[in-house]
Each structure stands twice: as structure tokens, then as C-alpha cells.
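I am attaching a structure below and will ask some questions about it afterwards.
In this view, the complex is presented without one of its protein chains, the others remaining in place.
By letter and in written order, the chains are A and B; residue numbering begins at 1 in each of them.
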Amino acid sequence: MTTEQPLASYLPASGNLSVSAMLRGMRRQWLWFYTRLFAVILYLPSVFILLFSFNSGIHVAFPLKEWTFDWYIALGRNGALLTAAGNSLKVGVAASLMSTTIGVLGGFALVRYRWPGGQGLTALSMMPLLMPSIIMGISLLVLLRTIGFGNSLTAITIGHIVFCTPLSLSIMMSRFVTLDRTLEEAALDLGANEIGTFLKITLPLSVSAIAASIILCLTASIDEFVIAFFLAGTDVTLPLYIWGQLRFPSRLPEILALGSCMLLGTLALIVVGEMLRRRGAAQNVT
Amino acid sequence: MRQKTSAASSRRQVLIGAALGLCAVAAVWGGRAVAADKLSYFTWSGYELPDFHKAYEAAHPDSLDVAMFGDDDEAFTKVKAGFRPDLAHPCYDKVERWRQAGLIEPIDTKRLKNWSKISPVLRNLPGLVEGDQTWMVPWDWGNTSITYRTDLLKNPEQSWKLLWDAKYTGKIATIDAVHDTPMVAGLLAGFDPFDMNDDQIEATRKKLQEQRPLLKMYTTDMTSIEQALASGELVAAMTWNASAVSLKKQGVPVEFMNPKEGMLTWVCGFVMIKGTPHADLAYDFINARLADASGEYLIENYGYGSSNADAMKAVGEAKLKELQLPTDPDTMLKATVFTRPIRNNDKITKMFEEVKAGG
Partner (left out) sequence: MRSMRQRVGRYLLLTPLGVTSILTVVIALGLITVLSFQRTDPAALFTDFTWAAYQDNVARPLFWRVLGRSLVISALVTIVTIVLAYPVAYFISFKAGQAKHILLVIVSAPFFTSYLLRIFGWKIILGFNGVLNSALLGLGLIDQPLAFLVYNPGAVIIALSHAYLAFAILPIYVSLDRIERALLEAASDLGARPASVFLKIVLPLSAPGVISAAVLIFVPTVGDYITPTLVGGPEGVMVANLIQSAFGKANDWPAGSAMSVATILTVGIPLLILFSLGHRRARSNA
């Protein structure tokens, strides 16, 4: 597990050991410190959302009025909001898995094999990023209605697959481009077929990239607004719901409460995941 | 190495499982997308509540699909791009645009039980009824004016000019909609803003350019406007009457101005989308919405006016006063500036967009 060890520990043990140890210490501390500071800034807006979700006043400004749990109770009763959040999750999970699958297969094909016009297809595939979302929204609506999907969550999911595929493709291609080919070639030489090699060698070596792609697509889909607006029928996603509620300031605290629940839920999942991983790791050792 | 292979194969199983699961999910969703025999109603978010049409819910349980929009320009774009609800809920000044684009069909007022209860001013809006064709059934209305902090602005002149006062640079905001801010600018420039020629539009542009550097923001996001008024970041802003009511309820010292040039009054209502297969349901729905109880619910919960004059009466004078609504809509609506279809609407919109962008 080379990744476990800091880079600098491979330095030769020479006369300037103490200097390099010091440098190494500083650099490690600097990164350590920076990463934590970064996490604080990253979570800063969310922390205040959490704080104000317990504020009894509907105006999000200091000083806080009184502590209250009412917004969470109201949230529990607000079926529309919970449904919207559920829809966002469904669309996000489906779209991120599908677009990552497309990104993995397409990225692999584009990087590994020579294609007539391969460069062109790569460029073409990145185009959805360049299109103003409203164009994507309108043209997808025209298209999906023609082929009979209409305005629905399915349509939003398709829209988000289109929107996320370039994200995934970009990540997967930058992974496959320098994936060590010798391992794949060795497997092929040993008689494995291409599919087996892809599944048993290429994919496991790309797990980080696949995870990154899924995470990125999930966040992108959950935040996407414009395409979803055009493709939504009667089922809305969370951003659409919130956007509509901006006209009703008295609803804001409930939305803050929902945001807090989503954040805490995600963090709880992380903690559970980490605990499971540690337990798994401990079992592997024994 | 052995472990790695088994990890790889379990990963493969996971992938295959995920793919199969996805297909199943997609199939379920696809199946659901097939339209049932339901009325599909496209409305402002917040205007979908079942309390607005209890009679419809009772007669046709589970026969309503609601799609929502944030503003009626968005809605128009979506319908123009191919979305097909049965009923929609735009405002009066936009109806002309929907009609010209061939998106709506006339409504038969003989099938509406409470048509005669609608305030005559609203019922007889020009362009709404042409011959025996009615394009929109008015349902809700309200006023647009300036909400200002009474503690930070002592006895200001009751005039729209406040939003052009350089004393309050960076502390005022206005609504980002063509039927609001440019209309007020046209009004101040001395024109009938709903009927401006090219020269007058250019003069209005000058007026808007004067205002831009003074503004904190152009927005339709009432949450931010109210937050900023509450915090003192803004001392005055163009809002709807409900904002003033809500801020007062929160204890913020504000007043809703009655400018000498006149408040703006808007009215919205139902339009029937062309070729709807659910016309019968649509009429039942509109009838339920025009019931007295529905109007009362709208007034009491949102602070906006109901087109149904009986509903206004039923709410009572004290409540109307608290909500800054008139007890006699007919008299009041004659005194305000009615937001009606705008001549050269697209040209003015473009001009306003240019001004906002700094041109």
C-alpha cells in the first residue's frame, strides 16, 4: 500500500535527513491544516442553514429570535416538499448511474480504440456542457414529446443523463488515457477475452474515477434547475419546488430545515459507511 | 490476487444489479408517464392547494395533476415549447400573447355558475371578452406598490419617485418584470405605459437608465426582498401587497404606499389550452375555484383579492383593512393603474433587458 506512506519517506537517508524531515513535517502540516480549513469553508453556508432552521423568526438575519423545532414539524407535514426531495434523489441516482455507465463505456472505447472521427465524437460529446441549459431544455422537450415521453420524471432523468454524460466522460477519459495498458495486455495474453479483461482489470483499476463520476453527476443532477423546469410535468424536483417557494418567504424556514436534514442525512451515511469499512478492514486483517 | 478477483466479480455483480434495477425503475416511471384521465392544471407555485377547489376534489377525487411555474413568462415559454396542460393560470397582461401564439381557446361563460359574481370591472376588462368569446376567467388580483420602512424613511412623499431618489442609492430594489418596473417608469415619464410609441419607449429607457445605478437589485424573489427590508439593507422596494402584510405580521415597521400616480393592479385567471380533451373537468374545476369559500381562503391566506365579489364581502371589512385590500373593489380598481396587455410588449421587454444589462 504505497499510498499509505508519505511521499517524502522515500527520500534517501542522507546527511540532510533532519532538514528534509522538517520540510516534510511542515508540508504535511500545511496540507493537513489547509484541508481542514477548506472543509470549514465548504461547510460554512450549510452550517448557517442548520443554525437558522432552529430560528423562530422567518427572517434569516441576526440576531436570532428564539429556538424552535417547529419548522421540522412543519416539514414533516409538508408532503409536497418531501416528495420533491424524493424525486430529486430518484432522478439523481438514476441519472448519475446511467451517465457514469455511458461515460465508462464510451470513454473506454474512445481512448482504447482508433475510430474514424474519434476526435470529432469526443468534441461532440462535450458539447452539452457548452449549450446554454435553456437550449437543452427546450430542444429536449421538443424531442422527448415527439418520441412520447412527455413531461415527467423520466424525461427529467433523460435530460440529466444528457447533461451529466460529458462530466462523466471527461473524468473517465482522463482516467483511461494513462491507465497502465500492460496489465490489460497481460490478461489478454493469458487468454482472457476483452470483456473479461475490461471487467476484471480495467474496471477495478478505475474504481476511484467511477466513484468520482457518480458523485459529481449526483451533485450536478440534484442542483440542476433549467432542464428540469422544461421537462417537468406534475412531479417536480427539489430545485423547482424551492424556486417556486421563493415567492413565499414564510416557507423559507421549512426549506432550511429540509436542507439541514439532507446534510445531516448525508453525514450520517458517511459515518455509517466509514464504520462498516473499518469493521470490514478489521475482519480482513484477522 | 485471489481476493482481488473476487472483489472484481462482486463489483461486476453490483454493476449488473444496478443496471437491471435502473431498467426496472425506468420502466415503472415510463409506465406512470402515460396520462390518466385527469385534469392537468399549470399554475403559480402555491396556487395548487386543494382548499382552493374543494368542490372539485369532492366530485372528482384524485383527478387533478398540477404542474407549477415560478412566473408566467416561464410558463408561456414552456407551453410554447410543447408542454400541454388543460388549464393554465397566467395574468391578464399575458393573455394576449397566449392567444396570438394560438395556445388557448375561448371559454364558455354560460357554463360558469358564478360568472355573474365576478366584479364587473374584472369581467369587462378590454380584450378579455371579445364578442361572445372569453379568453380568461379572472380569479385573483392584487396590488403592486412600494413597501418602505417607516422608521428609516420618515413620511416620504407618496410617489413612485421614491424609487428614483438618489438619497437611497443602494437601498432600494425593484421588481424584475416588464409589467412592473418599466410601466412605472413610463408612468413617471408622463405616458400611458400600456400604450407607448417608439419615442415614448426611448424616453422610458432614459428613465430606467437613471434608476439602475441607484438599485440594489432587480428581482422577483420576494423572499430576498422581504429579508432585506427586514434587515434594513433595503429601505424601500417595489413589492406586492402580501409582502407588506407579512412583514407587518413579523413586527417590521413597514407601510405599503399609495402613490399619487396610482398603484399597479394585476389580475390573473384561468385560460383553457387549445384542444384540451378534458374540457368538462376544466369547467368543473373553474366552477369550484369560483366558489365563495375558495375566494375567502385566497384572501385570508395569501392576502390577495378574489375576483368573486361575494367572497370579498364575506371576509369582512376588518380583515380586508388589515390586508390592505379595499372593501369595495369596483371603486378601488377604477382608481389604480390596471396592468393590461402592453402595446409593443416585446420591444419594451427587450429595452428593459438591455437597461438591466447596462445598455
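A few remarks follow.
Note that in this section a residue touches a chain if its C-beta (ideal position, glycine included) is under 8 Å from a C-beta of that chain, and two chains touch if they have at least 3 such contacts.
These numbers come from a predicted model, not from an experiment.
Of the listed residues B:Pro50, B:Gly232 or B:Pro277, the one in contact with the hidden chain in the full complex is B:Gly232.
Contact with the undisplayed chain is limited, among B:Asp51, B:Glu317 or B:Glu354, to B:Glu354. Considering B:Glu74, B:Glu210 or B:Glu261, the position touching the chain not shown turns out to be B:Glu74 (whole complex). Across the entire complex, the residue among A:Ile73, A:Met127 or A:Ala186 in touch with the chain not shown is A:Met127. Mapped onto subunit B, contacts with the missing chain fall at residues 73-74, 76-77, 80, 97, 100-101, 170-171, 176-178, 212-213, 215-219, 221, 224, 227-228, 231-233, 346, 349-350, 353-354, 356-359. One chain of the complex is left out; on subunit A, the residues touching it are 1-4, 6-8, 10-12, 20, 23-24, 27-28, 31-32, 34-35, 38-39, 41-49, 52, 60-62, 88, 101-103, 105-111, 113, 115, 119, 121-136, 138-140, 142-143, 161-162, 165, 167, 169-171, 173-175, 177-181, 194-195, 208-209, 211-213, 215-216, 218-219, 222-223, 225-226, 238-239, 242-243, 246, 252, 255-256, 259, 262-263, 266-267, 270, 273-274, 277, 281.
Everything below uses one rule, namely that only the chains that are shown with their structure count from here on.
Interface residues of subunit A, counted against subunit B in their complex, comprise 57-61, 90, 94, 97-98, 101, 137-138, 141-142, 145, 149-155, 157, 199-201, 203-204, 207, 229-230, 232-234, 236, 240-241, 243-250, 252. The residues of subunit B lying in touch with subunit A in their complex are 4-5, 7-9, 11-12, 15, 18-19, 22, 25-26, 29-30, 32-33, 35, 40, 44-46, 65-70, 74, 77-78, 81-83, 220-224, 226-227, 230-231, 243, 246, 250, 252.
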